[in-house]
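Provided herewith is a single structure, encoded as structure tokens, for subsequent inquiry.
Yeah, one chain of the complex is gone here, protein chain that is, but the others are all in their spots.
The letters A and B name the chains in turn, as written, and every chain counts its residues from 1.
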Amino acid sequence: MAAINRDDVAHLARLAHIEMSAEELDRMAGELAVIVDSVKSVSEAAGDDVPATSHPIPLSNVFREDVVGHTFTAEQALSGAPDSFEGRFKVPAILDED
Amino acid sequence: MTELNNSELIRLSAAQLAAKLAAREVTSVEVTQAYLDRIADVDGQVNAFLHVNAEEALAVAAEVDAIRAAGGAEAEALHELAGVPIAVKDLIVTIGQPTTAGSKILEGWHSPYDATVIKKLRAAKMPILGKTNLDEFAMGSSTEHSAYGPTRNPWDLDRIPGGSGGGSAAAVAAFEAPLALGTDTGGSIRQPGAVTGTVGMKPTYGAVSRYGAIAMASSLDQIGPVSRTVLDSALLQEVIGGHDPFDSTSLTDPFDTLVAAAKTGNVTGMKIGIIKELHGEGYQAGVENRFNESLELLKEAGAEIVEVSCPNFKYALGAYYLIMPSEVSSNLAKFDGVRYGLRVLPEDGPMTIERVMAATRAAGFGDEVKRRIILGTYALSAGYYDAYYGSAQKVRTLIQRDFDAAFAQADVLISPTAPTTAFKLGEKLDDPLAMYLNDVATIPANMAGIPGLSLPGGLADEDGLPVGIQLLAPAREDARLYRVGAVLESLLEEKWGGPLLAKAPVLGSSSTIAGGSN
Partner (left out) sequence: MSTDAILSFEEAMEKYDPVLGFEVHVELNTKTKMFSSAPNVFGDEPNTNVNEVDLGMPGVLPVVNKTAVESSIKIGLALNCKIAEYCRFARKNYFYPDTPKNFQTSQYDEPIAYDGYLDIELSDGTVFRVEIERAHMEEDAGKLTHMGGATGRIQGADYSLVDYNRSGVPLVEIVTKPIEGAGSRAPELAKAYVAAVREIVKNLGVSDAKMERGNVRCDANVSLRPHGRERFGIRSETKNVNSLRAVEHAVRYEIQRHAAVLDSGEPVIQETRHWHEDTRTTTSGRAKSDADDYRYFPEPDLVPVLASREWVEELRATLPEPPAARRKRLQADWGYSDLEFRDVVNAGVMDSIEETIAAGASASVARKWWMGEIVGRAKTADVDPSELGVTPETIVELNKLVEGGKINNKMAAQVLDGVLAGEGTPAEIVEKRGLAVVSDDGPLLEAIDAALAAQPDVAEKIRGGKLQAIGAIVGGVMKATRGQADAGRVRELILERLGVEG
């Protein structure tokens, strides 16, 4: 288990799309190091023969019939939008042209 | 019409209120208004509510009263809890009221759809008093991580009400609501119940639909009742439970014998298992004392007390703090300033959508949420998945096996709900790890999907604050918890000479104007 450092946190913050100041990165790296250290025993707890459990109560084949249900009007869909234009959500440019 | 004053009215249990409403000794408008008055009176001190829904609640109450007054088939068809008001944790979406999840990122957002449990409350015609405070996105054990200020414990306003559902528990404990909805991912219903002297039930995973509960950790989250009595929780779970085609993890089992179980409590011949790993070292002495006292009472009532061991529980907290943040990191990705909620523009540099998302999430999320997102992003990232997320899912299997073995020896398991009574506001705010340790006894149930009930076990000798007793049963055996819980509750109340909450300090203007006013 590698220790978690400031560069790791900067990379993770980029992946998670959370802007962080230098001070925040330092603080977060310190806190996460403690937390990661405290959970590391988990990786040694179970052997290869133990299956993973992703659902606490096992179910399977839960399906929906292919029948049309309710829809929103464009107005309802956009009711909480920070910005919109002509029935669509408006977002700033995707690429940085500079 | 009513012979009770408001102060007495708001102290009735939901079951008592339901009986008086059915007998037309009191109207729903009177009850609802009494609670709204109480909220106006004490919530400035408690801060349990983020939004009060007076107009709609009174309209629903009036509708119920009109139906009852008209009589006939429609009155007959009314649900038992029709007209009994309820508060809702602000993690559950509601049409007509804001839903914030305790976060700045959703400030002012109104959901265009109702959660399934809200639809069920509406169908039962239960007036919704408002939305209660919580740790941001339900991440915390103290409600201090709310973006809208902490909720205070009605037993001591300098102390935390538990978390994340501190608002729901405090509202019920402070007589601001007879019932509330909570959500429990690692103890967020049960631990607040324990530290506020109220009842909190985390049903079996899938027993109550999660549709419309803003997801924290999908494989652990469960909506459940918060109340002042075991019977009230059973009544509420029967309203909100049942299969929901909108939730793929919803169970098809009926869960319709809960109220009956709470009414016919019996522990004679039952084996009740003490989990060796969930008491003793690390638990406050007053908590241990009350726990042992409950064991004695159960033994006297005819139960057999056995000891069981769950050796893998020592990994539960660690595994939880890998699985939960992993799911959090993905579930909270949708809050990006595109479709709803806050949008924050970067202060300088190019105005790309990527930078707007990052600025929005930086400004909209609090520290604890960020911490968990980063931790989860780490646990899922390439090269670490097997060691972290994969291993944690295996630990989950080991915990389930521990429970299977324990339930082979005992019908029900018992432990303190939380290691300590309510701590002081700010005491653990800067120490995430110490905060996480609060959930050590409640997390295993979420990891295994089994039901867990916390009920008041008395007051700790050293600080006079409430202690919670947790009962655990195998998956789908929610009724068993209500059966045992009701017995323990009545034995304890007999010992105390009444409900534990009667011992709580008096809040609000009613402390000076006895009996309240109309």
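As a working rule, contacts are C-beta pairs under 8 Å (C-beta built on N, C-alpha and C of every residue); 3 or more make two chains touch, one makes a residue touch a chain.
Predicted, not measured: the structure shown is a model, and the values here were computed from it.
The hidden chain makes contact, of the residues B:A213, B:V226 or B:L455, with B:A213.
The residue touching the chain not shown here, chosen from B:A40, B:I305 or B:I353, is B:I353.
Residue B:S326 is the one among B:Q97, B:N153, B:S294 or B:S326 that touches the chain missing from this view. Screening B:T204, B:T249, B:S294 or B:S415 for touch with the missing chain picks out B:T249. Mapped onto chain A, the interface with the missing chain covers residues 11, 14-15, 17, 54-55, 58-74, 77-78, 85-95, 97.
Where chain B meets the missing chain, the touching residues are 92-93, 99, 101, 106, 109, 111-113, 115, 210-215, 217-219, 245-249, 326-327, 329-330, 333-336, 338-340, 353-354, 357, 377, 380-382, 385, 389.
Note that in this section only the chains that are shown with their structure count from here on.
Here the CA centre of chain A is 25 Å from the CA centre of chain B. By the touch rule above, chain A contacts chain B in their complex via residues 1, 4, 8-9, 12-13, 15-20, 28, 31-32, 34-36, 38-46, 50-57, 59, 62, 64, 72, 76-77, 79-83, 89, 91-98.
Interface of chain B with chain A (complex): residues 109-110, 112, 204-206, 219-220, 245, 248-249, 251, 312, 314-315, 318-319, 321-322, 329, 333, 336-343, 346, 350-359, 361-362, 365, 370-371, 373-375, 377-378, 381, 387-388, 390-398, 400, 432-433, 446-450, 475.
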